[in-house]
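What you see is the complex with one protein chain gone and the rest in place.
So that you can tell them apart, the chains are marked A, B and C in the order they are listed, and the count of residues begins at 1 in each.
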Amino acid sequence: MSELSPPVLRLSHISKRFGALLANDDISLTLQRGEVLALLGENGAGKSTLVNILFGHYTADAGSVEVDGVALPPGNPRAALAAGVGMVHQHFTLADNLSVLDNIVIGTAPLWHLRQRRRAALARIHDLAGRFGLAVDPHARVGALSVGERQRVEIIKALYRGARVLILDEPTAVLTPQEVESLFGTLRQLIAEGLAVIFISHKLDEVLRVSHRVAVLRGGRLVATLPAAATSKPELAELMVGRRVEMPARTGTTATGQVVAALDRASVAATAGRGGLHEISLDLHAGEIVGIAGVSGNGQVALAEVMSGLAAPSAGRVTLHGAALPAQPRRWIGAGVARIPEDRHAEGAVGDLAVWENAIAEQLGNPAFVRAGVIRRAPARHFAHDLVRRFDVRGGGIDTPTRTLSGGNMQKLILGRALSVTGADACARPRLVVASQPTWGLDIGAVAYVHRQLLEAAAAGAAVLLISEDLDELMALSDRIAVMHAGRLTPARATASWTLGTLGLAMAGAGTDEGEVSHAA
Amino acid sequence: QSKIKVAAVYTVPVEQQWVSRIHKALNEAKARGEIDYVFSESVSNADYERVLRQYAEQGSGLIVGESFAVEGAARKVARDYPKTAFLMGSSGKPQAPNFSVFDNYIQEPSYLTGMIAGGMTKTNHIGMVGGYAIPEVNRLMHAFMEGAREVNPRVRFTVSFIGSWFDPPKAKEAAFAMVDKGADILYAERFGVSDAARERGKLAIGNVINTQPQYPATVVASALWNMEPTIAAALAKVKAGQFRNEDYGQYSLMKYKGAELAPLGTFEGKVPADLMTKVRAREKAILDGKFAVKVVETEPKSTP
Amino acid sequence: MRLEARTAVSRTALVGAPLAAIAVTLLICAALVAAAGAPVGRAYLLLLEGGFGSRFAWSETLTRATPLILTGLAVAVAFRTRLFNIGAEGQLYLGALAAVAVGGQVDGAAAPWAASLPTGVLFGAMVAAGMLAGALLLLLPAVLKLRLGVDEVVTTLLLNFIVLLGVSAMLDGPMKDPLAMGWPQSVGLVPELELARLMERSRVHAGLLMALALAALVWAINRFTVFGLQMRAAGANARAAAFAGMPVGRVTLLAAALSGALAGLAGVVEVAGRTGYLTLDMSPGYGYTGVVIAMLAGLHPLGVVASAVFVAGILVGADGMSRAVGVPNTIADVIVAVALLSMLVATMLTRYRIRFDRAGRVA
């Protein structure tokens, strides 16, 4: 990579305003052939906005984008594609009901052509898959693919058009460690062939591993551009957040209390799109955090559903303080179970409701907020104000539609709501916290915040079930860890007895055979 | 002398057979310079009362309309404007002091067309397509069937209703289905039926209006409704200041030329002479008051 | 061309948009009026006068608005919960039929079982029956949607036809008024059950008060109650609502019942307030117009009242105008349709601005 060669991509003085908010403020960047540029920043710093402008999804208010010295017309993805820019969006943009092939070839032939050259397309996809290690069945329906496979389809989509600049917006946020590895393998392959890559991620380790240069955004401004080799995690974190970030960690072993919740050979049938559970047994004690590791799709969703009161086990027992509860979320909430769902947009909050309405959504039976079916607005709004303050939910006030909150702030709202339910049966604090992937897509500051809340909940005597694919997170927070594979669960063992290696092996299926599970308790 | 201000309020468009007859009679009176004529068509049930009131307020001397589904409202308005003459198509009774009624009492020529149909059918099968089974339709159908039976006791009838006043394609389908079942003469209560008959080379009998000009080789005979006598009678009363609550129904009878068997026209000579003799005899008997066509208003059914 | 959300909506825009929409409507329809050779200025003056210009005009407009408020509310409630009820027309007719079944005369007097009841009780029973009938009719598509995923747009639409044919069969059969000379209409209501007139020599009846009260009630439900919150939540994101412990199925069914009941009540009110008996042509599409009204109102219950009066005024005024200047009376429907579309566009432009990108290409 020569400093003198002209850049493939040049962003000059990009500014973009959303109403009152300046999402991008005079940002200028360049990208060289064969270079990986990491884009860092807190949630809402303006990363996605910038790359969306670059690709033509958004139209910048000012500034220009040049590819190979030629300016792109603004707001025109077709032009960007034609100039060799490929983009993998933060949220996948694939049509679930169409085949992989259809998703890839769409837009590559003029619309008025009467035939699709499917055979040639298949050959090309096959070739790309082989060259870059992106195995995927072109005839599969996208809706039936795993997250990792979809990611591969997205990358093939870009490569199929001969992209020379590839933008990856948080590609690793929902990938398993194995999938991340294979993605990085592909990336290395790509830059070897001369592609230039913009890579957005909140995971600083990854950033330092794959990128050549790092650009940090804060509040829409470019605050620094540094060579990856000359920086460190703490430095980057501080640049992003503007202050030092302390990652909280477990403070030694907590004395565990009585059993709060217990699964006894609980099974759940698999349904389309989610794996089942097979005779799972697990005890959760007051004051401890139990981590569940596993590659997604191995039954974590079913486990979270059972522990959130959304589904009943088809066999076996699930008890809370020794008693079984019906699968009604209301009853579980009332019994002091704080639930943090995996998908905050789909399950965690109703985007169209105001923040204060979402804040009390789990307590519509609570006489403090509701009398005779009528909402007592004053106490309810007071509660929401308090929640927003205590959990540092930023972005508008309590009357703004929840959908406009960034992911991190929405997560804080959900966390705050779950942890502040004062149950009907007079439990002032949650007794059980069920957290599924609580830090997906969050920036480092928000992650630290969520971790601190979970630790505090445990310290206050709650049992915490932490379902996560982030092994670092599990190792940092959990007292005990169990691994899920194919709907079965290993016994939960003290965190110290696991290593990243043994965890990985267990996640791949070793050690969860019938014999060991059956006497787990 | 000053013209009488006449307003008409119709619930359907003026092409609709029934209303077209009233519209025609009033237009003729207007052409003769007897009246000032204004009208509203397709007036919905919800608007009917208001439109009546507005015409009454504007000083109409005579208001003509069809109050079948808006009986209550129309009578209320009439009570509120006792100086205005109301002449309403209605199945009900006149109402003092100023609400008169009329109806399409053309069962007599219907009977006669029935005779012609009964005599002309070769398959002894007649098809009848109606919009809705309402009295105005039913009594004509019954008279027609009676007439056909008189000359041809073996004749069979297939009756169906299409549940719409304005769906000629559907009426046509119903008629086609009847032809497929063997009917060779169709009683055309709706637009579309004669069309089906023409396409299949069958015959049709017209009703209320004369559609023979459109279907010269198809429409054998029609039972015509002439509103002119009714309108003339009412106008005369209004002019004389003697309009009261009366039943003008009789003016739709053949005796008053309110109804007639349309001229055979293109079918002159094609209807067997002996049959026409019988028909003419019956016609005379009716005019002489020696024969009364029975009025039956129940829903007609296909013969088993 | 693309849309960009506005951050602040100015008050002038909020007031100006509907006015601009009305202006555009009048401009477009002026062409049609002129095409008929009528004087445009006078036509519009007459329209205004006929809809809002006199006591009589107001009484007619309000009479016409009464059922529209109720069907508009019915649609607003259902649409809020993302239950696309296009079947208010059918619910209205079934409600009317039920009202007649309960409050209809038998041999010129109240039915034997009802004769001994106090009028108030019988009235209550009649209203309840109508609302229940409407509610049950919408519950069918709602249950089909919840349990089997059957699209409710289509089922409610089809049910309109079925109900109308069913009513037709009833009016031809068991519920036919034997005194109606064979004409398919129901028996009349017991006279005591008819709604009181609000103004002398006019048709405005107490049904208007019922409609207004219900608009206020629905507004209060939406704004103050748990049920209102749950309806919005279930409509916006059923999964998240269920996760938070809301009984989504029950809420949807209750909303459906409320919506159907409101439309059913529209039928009751028309029979008891305006016609006195049921015929097949009683409603000039109140149910479908209800959709228009609810959307003009942005699904807001109080807005429903305003837009119902507005639409009713146009219908009434334009109808009279068409007669006075001699243009075809379908001009009323044209004006309402154009007004609806321009109002939709105008209100959208208060929330969004249209930007033409520098590329200039209209995508």
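As a working rule, a contact is a pair of C-beta atoms (placed from the backbone, for glycine too) under 8 Å apart; a residue touches a chain by one contact, two chains touch by 3 or more.
By our rule, contacts and distances are computed from a predicted model.
The chain that is not shown carries the UniProt protein name "Simple sugar transport system permease protein", picked from "Simple sugar transport system permease protein", "Cytochrome c oxidase subunit 3", "Phosphoribosylformylglycinamidine synthase subunit PurS" or "NADH-quinone oxidoreductase subunit M". Shown chains touched by the hidden one, complex as a whole: A, B, C. Within the full complex, the residue among C:L158, C:L179, C:L198 or C:L302 touching the omitted chain is C:L158.
Of the candidate positions C:I221, C:V251 or C:I331, contact with the hidden chain is made by C:I331. For the chain left out of this panel, the touching residue among C:A13, C:L144 or C:L212 is C:L144. Touch with the hidden chain on the side of subunit C covers residues 1-5, 32, 35-36, 84, 86, 144, 148-151, 153-155, 157-159, 161-162, 165-166, 168-169, 172-173, 288, 291-292, 295, 328, 330-331, 333-334, 336-338, 340-341, 344-345, 348, 352, 363. Residue-level contact of subunit B with the missing chain is found at 13-15, 20, 23-24, 27, 42, 127, 133, 158-170, 172-174, 176-178, 180-181, 191-192, 195, 209, 211, 214, 301-304. Considering the complete assembly, subunit A touches the hidden chain via residues 52, 55, 57-59, 75, 77-78, 81-82, 87, 89, 93-98, 102-103, 105-116, 157.
The rule is simple: only the chains that are shown with their structure count from here on.
Subunit C has its Cα centroid 36 Å from the Cα centroid of subunit B. A separation of 76 Å divides the Cα centre of subunit A from that of subunit B.
Annotation for subunit A: no residues touch two or more other chains.
Against subunit C, the residues of subunit A that register as touching in their complex are 19-20, 59, 73-76, 308, 310, 328-330, 332-333, 339, 341, 346-353, 357-358, 361-362, 364-365, 370, 373-375, 377. Per the touch definition, subunit B reaches subunit C in the complex via residues 11, 38, 40-47, 49-51, 53-54, 68-73, 80, 91-92, 132-135, 138, 163, 297-299.
Subunit C makes touch with subunit B in their complex at residues 56, 60, 64, 165, 168, 172, 180-185, 188, 201, 203, 270, 274-277, 279-284, 316, 319-320, 323, 329-330.
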